[in-house]
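Dumping the structure here so I can ask a few things about it.
Showing subunit A:
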Amino acid sequence: MSAPSFRIERSTPESKVALGLGIVALIALAAGPWWIDRNGMRIVGEFLVYLSLASMWNLLAGYAGLVSVGQQAYVGFGGYFLFAWAVLGGLPPLLSVPFAGLAAAVLALPISALVFRLKGAYFAIGTWVVAEVFLLLAAQVTVLGGGSGISLPIDVVRAIGASRDARDMNVYWSTLGIAVAILIGIYILLRSRWGLALQAIRDGELAAETTGVSVAGAKRLLYVVASAGTAMIGALIFLAKLRISPNAAFSVNDWTAFVIFITVIGGIGRIEGPIIGTLLYFALRSALADLGAIYLIVLGCVAVVVMLFAPKGLWGLVADRFGWQLFPTTCRLVLTQPSSQTSPSLKGE
Partner candidate 1 sequence: MEWGNVILQGVLVGGLYALFATGLSLIFGVMRLVNIAHGDLIVLAAYVALICVTQTTLNPLLAIFIVAPLMALAGYFLQRLVFNRTLGPDLLPPLLVSFGLSVIIQNGLLQVFSADSRKLSAGAIETATVQVVDGLSIGVLPLLMFATAVAIIGALQFMFYSLPLGRALRATSDDPEVARLMGYDNKHLFGVAMAISLAVVAVAGIFLAVRANFDPAIGPSRLIYGFEAVIIGGLGNLWGTLAGGVILGVAQAIGAKIDPGWQLLAGHLVFLAVLAFRPEGLFPKVDG
Partner candidate 2 sequence: MADSALLEIENLNAFYGSFQALFGVALGVRAGETLAVIGANSAGKSTLMKAIVGLVQTRGAAIRFRAENIVALETQDIVRKGIALVPEGRRLFRSLSVEENLQAGGQMQRKGPWSLSTIYSLFPILREKRAQPSISLSGGQQQMVAIGRALMANPDLLLIDELSLGLAPIVIRDIYAALPRVTAQGTSAIIVEQDTTQALAVADRVYCLRGGRVTLEGTPTSLSRDAISSAYFGV
């Protein structure tokens, strides 16, 4: 028997289909202003916001094991950065988005030095304290409305876009751009040398250390990246809302609870998880929208049940069953020996 010939592939049949669908969806979304009504655009914009927030949180919790319940600190920081930038600095509001990310990255470094001293679950509450401190400090800033908040002045609103339609389009496209950049960025990060390190961390810190990867360094990098991304989304959220207050900017429910539920239900530790989770979240929301608090109770129950009985989430169930990978981050060996039909996959997980 001759030695089997083989090739190494990263893409999978389903990932090629997904790529095709993704490109179609992206074109359709980019053309949104021409075929979706105003209300629809608002919902799609919100969808993109939650998709981005969930993807950022997933990067932290799913890959670095850093379960934060305080990422609302950076959402609010991004929002307040926008207001400071435009109201106090008089600078172009849309331009605040990348700088909000940059500022958050700089801020995340010393904060990580503090909260990283808390291990595991205590880290989670530590991040929450940081978010509370942000909220209380924001309420002290009287030039930005103090505890009751502030609206963007009319000249700043005009600077986003001359007409209401132009404004909506500019914010919408910026949000779409950030969401796509975040997804592609995560994909590239996970395929890089760092990605290998992150997967090793997910599989066990000891294993990661023995491969010579600096676990602490990789975790810090992820914390900084996720905080910067979250702050950019925060700036966009309040660019669309035109109004900010400490309680809205640093809301645990809005910016963390929903995000955690989305990721857990969709599938934590997978790029596909937040996508599936966000789709499901919006479907559930339109079905239960009128129920108020009951909606959160239902969502919480679903998340708890998923965590107890399907800890890899819905996408995990699908992926295990069919072996699907829409964002292939692992390579597989495909035997091309004529007699053999099998193509065993050597996954790096």
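The candidates were selected such that all candidates are chains of the complex that A comes from, given by their letters.
FYI, a contact is a pair of C-beta atoms (placed from the backbone, for glycine too) under 8 Å apart; a residue touches a chain by one contact, two chains touch by 3 or more; residues count from 1.
Everything quoted here is computed from the prediction, not taken from an experiment.
Only one option in 1 or 2 touches subunit A in this complex, and it is number 1. The residues of subunit A lying in touch with candidate 1 in their complex are 61, 65, 67, 69, 114-115, 117-118, 120-122, 124-126, 128-130, 132-133, 136-137, 139-140, 147, 252-253, 257, 260-261, 264, 268, 292-294, 296-297, 299-301, 303-304, 307-308, 311.
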